[in-house]
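All protein chains of the complex are present and in place, except for one that has been dropped.
Here is chain A:
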Amino acid sequence: MASGSQKRLAKEYADCTKTPPTGMSIHLANESDLHKWHVTLEGPAGSVYAGGRFGLIITLPTDYPFKAPDVRFATRIYHPNVTNDNQGGICLGLLKSGNWKPSTRLLSVLEAIRGLLAEPQPDDPLEARIAHEYQNDRKEFEKNARSYVNHYAKGPVKFDVAPPNVNASGSSKDGAAPSR
């Protein structure tokens, strides 16, 4: 089964890099390991995240595609469905173990996450306070989200362990705040 998993991963990675989804660039964290992907996602135009660049770390379990991938934000983001900490956990229905289907492609996962930035889902929140603000005080929410974008999501994207071939000049090893 491991070989099947490798073949599937290689195919998915090839597809994703050949025609990457809108506003995304995809790389492997380590050239020899198909199980860890680094994705740079541009905030969708027209959303409060527009102009920001967000890092996503995708970890594929050895049992992939029978088990769901682990996807988290490497860049801090002010969003009802993403934990407001340096874990960057994401609440996404199709990633939950009961809902995950082995035929689901990472491409659709990435598109779903992009969709989540364009349209947050406050009814299924990870951050109840932010969800409440999103629903009841949209202005304040947008202000906070933009200030996070300005603070964290401008400049080169950094992942926990910087990929060797990406933004080599801009990478620094310290915390989340980017250098301007």
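The working rule: contacts are C-beta pairs under 8 Å (C-beta built on N, C-alpha and C of every residue); 3 or more make two chains touch, one makes a residue touch a chain; residues count from 1.
What we mean here is this: contacts and distances are computed from a predicted model.
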{"item": "Name under which UniProt lists the unshown chain, selected from \"Small ribosomal subunit protein uS5m\", \"RBR-type E3 ubiquitin transferase\", \"Trafficking protein particle complex subunit\" or \"EKC/KEOPS complex subunit BUD32\"", "value": "\"RBR-type E3 ubiquitin transferase\""}
{"item": "Touching the absent chain when the full complex is considered, from A:P65, A:P80 or A:P120", "value": "A:P65"}
{"item": "Residues from chain A at the interface with the omitted partner, ascending", "value": "1, 4-5, 7-8, 11, 63, 65-67, 97-98, 101-105, 108"}
